[in-house]
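These notes concern the structure reproduced below.
Note that one protein chain is taken out, while the other chains of the complex remain in position.
A and B are the chain letters, set down in written order, and residue numbers restart from 1 in every chain.
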Amino acid sequence: MSTFQQTLFVARKDLLLGWRARTRTLAVALFGMVTLVLFSFAVAADGEVGVSAAAGFLIVALLLSSILSLEESFRLETEDRALEGLLLLPVDPVAIFYGKAIANFVLLVLLGPVLLPLTAIFFSLELDGANLLGMALLWLLAAAGIAAPGTLYASMTSRVTGRDVVLPLLLFPLTLPILMAGVRSFDLILRGDAMSQLKGWTLLLAAFDLVYWVLCGALFSRTLEE
Amino acid sequence: MTPSVITRSLGKRFGRKWALAHVDLEVAAGQGLLVVGDNGSGKTTLLRLLAGLLLPTLGEVEILGSSPQQPGSEARSHLSLVGHQGFLYEALTPLETLALWNRLGGRRKSVAELENLLAEAGLAADRDTRVSGFSSGMRKRLSLTRLHLENPRVVLLDEPFTALDQAGREWLLSTLSRLRADGAALIVASHDPQRAAPICDRAIRIERGQISWQGSLGDLESAS
Partner (left out) sequence: MRNVATGIGLLGILLLLVGSYVGLFVAPPERHMGDVQRIMYVHVPTAWIGLLCSTFAMIFAVAYLWTGRNRWDDRLVGALEISVILGGLLLVQGMLWGRVTWGIWWTWDVRLTTSLIMFLLFAGVLALRSFVEEPLRRATWSSVATIIAYVDVPLVYFCVRWFRSLHQVQSSPETVHSSMIIPLRINAFAMLFIAIWLIAWRARIESKSRGAERPPERIEIQGAQNG
């Protein structure tokens, strides 16, 4: 079995586990919704906030929900040391990392169809066919940028006491470029890109994704050493 | 013939404490070694080092001529460890669990063969129940099925008899006897020398991380 096949197999396993625990997966989406509601009341109860603020709420909701999703992904691995059971097999640790990262990416992407329309409704944004495509691309890039370092960090923090505080502490400052690039791109997609800045932000997001998908994959096997 | 398992002045330190030190072992193919010792003496650490889950602080481990630490090494595909934990996913069924180990381990057993393995383990009726609904004995049986799946040449067992009923223990013993007859080296850590006796011919005692005694199984009782 090639490393690529192993990767897909691990991803499939994680997605199956996510599907089996679908009430929990749904609860994570619900949590994202709740944060959106909180933000809207914290700033303006009548929903009169700018596009930038709405975009910020959306990405922050994604970040907050990602913590729950990432922690769950490794709770299943450490509960009965199932991950150790996989490592005892002649399987490439790189395949385990990318498999789990892909599954986490998919779970984060799936929050999009819930959170994106809700943001549009709550904050009266005009979503149409033209900007929906850009929005979808932005969402994919943002989710990918969180999934890779998130998977690496969650694999470490799942094995320490006090994990619930360490993971956000590490992940949130790291993913600030995603928040900034996400908010700006969102704004440009909805309000027009007069100065052609969108390309730059998209490239920055893509660069972030590329750097961390490569780097985290290379470093993952070292974090397993004891 | 070179022994299947060799350790040379193996030592492992956790923080300030040496969990294991100066361990020199040789276990030949077809041999069974019983490891006894009090709680916290270092038995589990020894097995985890042999399986490659821990990196030695000092010394080295050689399983069938290669180091088990390297991922994808020969050693990895020929050894099985069954420990206190079952390595199980709660939300998977036994059949899915076996399929996962089968595929990721690079083995090509058919679904029918996997179902046979479950039947041998006495889990045929529960093949579609999720592991979360299993009793501790059933979980143990499922994780022991790995031995049938992998047909290992080196078997590492940490307290294998706990949680098993009479029938389960007999099933495990017959599995281990068959593997040993086929040339597997067995290393069994157990508080229960009598139960492990049929499959072991030598014993060592570990005290505070070091081998303090070694000899035949018969001498073990008079020594303790």
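Note that in this section a residue touches a chain if its C-beta (ideal position, glycine included) is under 8 Å from a C-beta of that chain, and two chains touch if they have at least 3 such contacts.
Keep in mind the model is a prediction, meaning the values are calculated, not measured.
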Remark   = Out of A:10, A:33, A:141 or A:181, the sole contact with the unshown chain comes from A:181
Ask   = Mind pulling the chain B residues that touch the left-out chain?
value = 11, 13-18, 21-22, 26, 55, 57-58, 207, 209-216, 219, 223
Request  = Touching the hidden chain in the full complex, which residues of chain A are there? Just list them.
outcome  = 149, 152-153, 156-157, 159-163, 165-166, 169-170, 173-174, 176-177, 180-181, 184, 197, 200-201, 204, 207-208, 211-212, 215-216, 219, 222-223, 225-226
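The rule is short, and it goes like this: only the chains that are shown with their structure count from here on.
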Ask   = Which bits of chain A are touching chain B when the two form their complex?
value = 1, 6, 9-10, 13, 16-17, 20-21, 76, 79-82, 84-93, 221, 225-226
Task = Please give the residue numbers of chain B that touch chain A in the complex, ascending.
result = 51-55, 71-73, 76-77, 79-81, 83, 85-92, 96, 100-101, 103-106, 130, 143
